[in-house]
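Note that one protein chain is taken out, while the other chains of the complex remain in position.
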Amino acid sequence: MNDKKFTIQKEVMADEVIVYLSGELDLSAATEMREDLEPFVNQTNRALTLNLKDLKYIDSTGIGIIVSILKTRTAAGAAFGVEDIPAKIKRLFDITGITQYLRPSNGSAERKEDIV
Amino acid sequence: MNDKKFTIQKEVMADEVIVYLSGELDLSAATEMREDLEPFVNQTNRALTLNLKDLKYIDSTGIGIIVSILKTRTAAGAAFGVEDIPAKIKRLFDITGITQYLRPSNGSAERKEDIV
Amino acid sequence: MNLQESQFVSVRVPAEAEFVDIVRLTLYGIASKWGFSYEEIEDMKVAVAEACNNAVLHAYEGMEKGFVEVKFEMNDGGIRITVKDEGSSFDYAHKEAKAESLHNKDLSEINAGGLGIFMMQALMDDVEVHTNAGTEVILTKFLQRNEELA
Partner (left out) sequence: MNLQESQFVSVRVPAEAEFVDIVRLTLYGIASKWGFSYEEIEDMKVAVAEACNNAVLHAYEGMEKGFVEVKFEMNDGGIRITVKDEGSSFDYAHKEAKAESLHNKDLSEINAGGLGIFMMQALMDDVEVHTNAGTEVILTKFLQRNEELA
C-alpha cells in the first residue's frame, strides 16, 4: 500500500513539541498516530501542541484520539493545546463539543510571543 | 447534473477560430462538443485550431471527434490544426496513430509569427 | 423523474480501514455530480465514513472479515446512502439513546469513543438503521435547490 495520505511531522524543542498533522486522519491512520505520539503524550515536562493547519479530514476516530490525549495530559497536569484548526475541522469540533476543551497550549502561546 | 468537468471556449477572429478545450473530453462531453463546433467545422473560410493546453483527459471518443473534424476539413480543403498538446494526450495520439495528421494550422502559424 | 429515481451507484469494499477512503472518493464523485455543495459533501463524507468505520470495527468481530457495500441513490428530494454489512447485529435503539456529544460534560466523564452515531445524526438530515441481518445504515441528505429551480 503506497501513497501516504496522512503524515506526522514533529518539531521538538526544549520545553515544547509541536506535532504537525497533515492529510486525512481517518481510521487507517489511527494506529500510526497513536503509536507515534505516545512517547510525547507521556512526557509531562514538555508542552504538547497539535498543529492542524494542513489537516484535510478528520472523523470520530481522530477526535477520539485527541480526546484521549487531552485526558492523559490533564490527568498528568501537563500542557496540551491544539492550534491552526481549519474551518471545516473546527465545525466538527464544535458539533461534537470538543471545542470547549481545546485552547492553544501555554508552550505555543509563549512561542508566539517570542516570534511577534 | 452540476459540476462542469469539460468546457469549450472560443476565440473568433477574422480568419481563424481557436477553440480551447479544457477538462475531461469523454463520452459524456462528446455530443456537446460535436454540436458546439459543428458551425465552425463547416465554415471553410476560417482556419480552425484546437488548443489542448488545458485538456486533462481524452479517450477514443474524443480522438474520434478530432478524426472526423480532420476528415471534414481536409475534404473541404480548409485549414485545421491542433496545438499545445499535453504530453499525456500526445502519448494517446501517438499510440492511435493520429499524430501524423495533426499539425498546427496555417492560421495558428501566422498568428504566432505576428506575436513573436 | 422516474428514470432518476431508479438510478443508483454502488461500491463494495473489504471491511478494512484502508478501504474507507475509496468510499469517500466515490461519494465525492456522485455527490458533486448530483449538485451538492462542497460543505454538504464534506458533511456526508464524515457521516458515511462513520458508518463504514463501524462496519470495519464492530460488524465482523470474532468472525471472518466481510465486505461493506455502499449504495448511492438520488431522488427528487435528495441523496439516500445505504451502508450495509453482513456482520453481527446490535441493539441500535439502545446505542442511539446513548448517542450524544461532549457538550455539557465534564472532561472526567467523557471517553474517547461513542461519537459515531451522534456524528451521523448531526451531519445528515435523516439516519435510519436496520439490524435484521447485519447492519444497514440509511443516511439521507436533502438537496437544497436554488430559488430559480424550485
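Every chain is named by a letter (A, B and C) in the order it is written, and numbering of its residues begins at 1.
In this text, a contact is a pair of C-beta atoms (placed from the backbone, for glycine too) under 8 Å apart; a residue touches a chain by one contact, two chains touch by 3 or more.
This structure is a prediction, so every number in the text was calculated from the model and none was measured.
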Item to check | Absent-chain contact - pick from B:I18, B:V41, B:I65 or B:A79 | outcome: B:I65
Item to check | Interface residues of subunit C (partner: the chain not displayed) | outcome: 7-14, 18-19, 21-22, 25-26, 28-30, 33
Next on the checklist: Need a quick check: the contact residues on subunit B for the chain that isn't drawn.
Outcome noted: 1, 5, 24, 26-28, 30, 57, 59-61, 63-65, 67-68, 70-71, 74, 88, 92, 95-98, 100-101
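The rule we apply is simple: only the chains that are shown with their structure count from here on.
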Next on the checklist: Going by the touch criterion stated earlier, list every chain that contacts subunit B and also contacts subunit C.
Outcome noted: none
Checklist outcome for this item: Chain with Cα centroid nearest the overall Cα mean is chain C
Next on the checklist: As a quick test, compute the distance in whole Å between the mean CA positions of subunit B and subunit C.
Outcome noted: 43
Checklist entry - Between subunit A and subunit B, what's the gap in Å when you average each chain's C-alpha atoms? => result 50
Checklist outcome for this item: Check: subunit B positions touching at least 2 other chains come out as none
Item to check | Sites on subunit C at which at least two other chains make contact | outcome: none
